[in-house]
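What follows is a structure written as structure tokens; I'll ask about it next.
As you look at this complex, bear in mind that one protein chain is not there, while each of the others sits in place.
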Amino acid sequence: MEEATGERRGEPGLTLGREAAAERRGRRRWQAGAALGALAVVAAVPLLSTGYLLQLATDTLTAIILAYGWNLISGFTGYLSFGQVSFYGLGAYSTALLVLHAHLPWYFAVLASGVVGAAAALLLGPFMLRLRGILFALGMLGLARILGVVFNSWGFAGASLGLSLPAELMPVRIYVATCLLALLAFACNAFFVHSGFGLDAVSLNEDEEAAAALGVPATRVKVIAFVLSAILPAMAGGLVAWNRSYMDPSSAFNSSLDLQIVVFVLFGGIGTLWGPFLGTLTLMLAGEQFGVAFPDLQLALYGVVVISTVLAFPGGLVGLANRFGWLMRPIVLAPKTLPAVVPPARPARQGAAPVLEVRDLTVRFGGLTALDGVSLSLRRGEMLGIIGANGAGKTTLFNAITGFVRPTSGEILYFGEPISRVPIFRRAQRGIARSFQIPRLLPSLTVWENVVLASRHGRQSHRAAEHAAWVLQTIGLAPMWRDPASRLTPGYQRQLEFARVLALDPELVLLDEVMAGMTREEQEAVRGVIRCLPEYGVAAVACVEHVIAAVSDLCDRMVVLDFGRKIAEGAPAAVLTDPVVVRAYLGEPL
Amino acid sequence: MNKDAPALVVEDATAGIGPLTILDGVSLELGSREVVAVLGANGAGKTTLLRTIAGLLPPRRGSIRLFGEPIEGRPAHEITRAGIGHVPSGRELFPRLSVADHLELGGRLSSPARRVELRQRMLEMFPALGQRLGQRAGTLSGGEQQMLAIARALMTDPRVLLLDEPSTGLAPKIVLSVFQTFPLLRKQGVSILLAEQSLTLGLSAADRAYVMDQGRIVLSGNAAALAEDHRVVDTYLGR
Partner (left out) sequence: MRRRRARRAGTARREGASEVGTLALQLLVNGILLGGLYVLVAQSLNLIFGVMGVVNLAHGSIIALAGLFTYWFSMRTGLSPLLVLPLALAGGAAAGAAGQRLLIEPVMQAGAKAGLLSLIVTFGLSYVLIELALQVFGSDFVSVPYLQSSWKLGALAFGKALVVAGAFAAVMSALLYWWLNRTYSGKALLAASQSPTGALSCGIDVARVRLIAFGIGVGLAAAAGVLVIVIMPVAPQTASDLTLLAFVIIALGGLGDYLGVAAAALLLGIAQSVAGYYLGGNAEYVLPYVLLLVVMLAGPGRFRRLG
């Protein structure tokens, strides 16, 4: 959530100097050392003890698995859940029932529990993930309660008494299995940190709508994240059931378990690779000591820790480490240096249909008619300017074309195909790109990640990295490609917004006031790029602009909207001297 | 308070949100009982200027004086109490409260006798509101909402009224009826700072005007002179 801001600094500059390379080698050596050390500790535990210490180590690893599982959906993807314990409980019961009734060996039963968790999340995900914020959080909590009552009254599962399992005689085997699962959990999180898929997930956390406009298939990404974050607790639950040889509803669906996990992850650093591990390790061991001294105050301690973490250091332990340049998150899919420019090759689209055709489009919000029977078309190679006073319906028109608003009536054709029912992300993937009036960058991501996110989903997805590099160098953002987007000056933020449009390798470009708030020089740079758009394979451009001077000479045609209606259309010179337009735009005289 | 000082003086006001500087060293003056328009295209910084004066956005630099008394940096509700009425952009009514409630909330700052007087005056000025006293603000038409927003601000008995694009989304006839209240307000001692996108509207209603572009004031002068000045239209239309 918050922490990521400070965390994605990376090395500044275009290329890595010798010192940076040495630093990287040093870091790798440090990481290898840490991994070896951790392995040694993990291996030493069963050699040293088979009793208390082994149990403590198993419990800690289990908590780490749960923390990593929760981190996937609530940390990276940003869907705060207070009910992941549902999957833990389902997994615990699946294992218990499979061992008792299907007589499966416990390790098969635990694997099957993972499948059960995945299936449950796959079924629930598409519905639950339509909820956002507090609704999702409490919806999941409610789900856990319902499951608790179901298992409490389900006779086959032992009702409120629960189920007893045969005792495991070699706890080391469970310890080893838990270690392996913890490694898997870590690997899942590492995948989120390093992969394009993880970038998609984080983009949903930052701004789901803007991500969709860049072609990110939001529903698919969050359901996958949800499924992964269900498999881990489900299998962990199975291991715990077998380890304790006992499972009942109140311990399987215990929501204070979720509190602990939330606290661990927040304390370590939410949405980071090392946060769940460090937070869980620290608090489990500290909590163990504290618990010996004050056996009943453990939950209160967690409450205090979570409050003070949020108030004092929202980034958690990893956020603190970042201040010293440690545990930095790598930049996703980043090359060591930007590769040389290779302009993309594009097959020209055949056919005679206009790029865009809007027929009799009407959009109503309640009683307000934002667009009233607007028709317009965009031919190949054309640039259309759309002007009009505040509230004339210009942005609504763009919203309808890109899928953000559902038209009340009318048709929208893209290369002759109706697209009114196509979801936002698919329109973006098919080459309709837009900019937002107020840039909707993904602020904690770097410039590079903002651009590569789009190029991964655009028409150059097969060579996303090269295309992103080409865009950055074309737009002139190459010098700051590793900076977080939030640190850019407003002018550069607008350029980045524009760069993301190009990164989709679009055929139709909709620009919503890209030049507002830019200096003259910045405007001139953007005008240069707009002039080149046809060379970059863009078939047509429509722009809404208040700084009319900046676009009037670029446009082939202009359309004037007033109170949701088209009141004029034609060559810029003619339109701008049309008395109807002058009156609508400058205002009625008294 | 200094009776002879101009109603409102803004000197070198600079403000912004986050890293963004939206208002860049703006200075202007509003004389007592004067109507001054701030003109400019969308995004020129008009709304930010008014919000800064009203205390909704603290200025990073510069001073704002109301009849000689510095008010910059004070909380917004105190600035309202000091005598600045603000009709914010988007009107910011309370959709589930009635028209009468709006008048009551605005009038709370005055003495009971003054409150009755102000309320009577509002109902004379905007007779349409009088017929809808019990109606929820969210169910009013756009024009009625705009009138209610102005009436609510006037109920605070301001010496300076900040009007943020009162013409937005309104039919010309209704805009006219809103602007026709200006002479009356002026007679009652209210000075008006009007932010307006519509050039002709703004210039026809004001004594003087400032033209803003990209957070700065680029032109200023007498309304009649500016109406003749082709540079104003050029800033707008880029011809």
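The letters A and B name the chains in turn, as written, and every chain counts its residues from 1.
Just so we're on the same page, a contact is a pair of C-beta atoms (placed from the backbone, for glycine too) under 8 Å apart; a residue touches a chain by one contact, two chains touch by 3 or more.
Every value quoted in this text rests on a predicted model; they were computed, and no experiment measured them.
Judged over the whole assembly, touch between the missing chain and the shown ones holds for A, B. Within the complete assembly, A:D296 is the residue of A:D296, A:E521 or A:E535 that touches the hidden chain. Touching the chain that is not shown, out of B:A5, B:L20, B:L105 or B:V233: B:L105 (per the contact rule at the top). The omitted chain makes contact with just one of the residues A:L53, A:I307, A:L368 or A:C532: A:I307. Those residues of chain B that touch the chain absent from the view are 54-56, 75-78, 80-81, 85-88, 91-97, 101, 104-106, 108-109, 152-153, 155-156. Touching the omitted chain from chain A are residues 1-2, 80, 82, 127-128, 130-139, 141-143, 145-146, 149, 152-153, 255-256, 259, 262-263, 266, 296-297, 299-300, 302-307, 310-311, 314.
Convention: only the chains that are shown with their structure count from here on.
Averaging C-alpha coordinates per chain places the centre of chain A 42 Å away from that of chain B. Of all residues in chain A, only 389-391, 489-490, 513, 516-517, 519, 546-550, 552, 576, 582-583, 585-590 touch chain B in the complex they form.
The touching residues of chain B, counted against chain A in their complex, run 19-22, 41-43, 165, 167-169, 172, 175-176, 179, 196-202, 204-205, 214, 233-234, 236-239.
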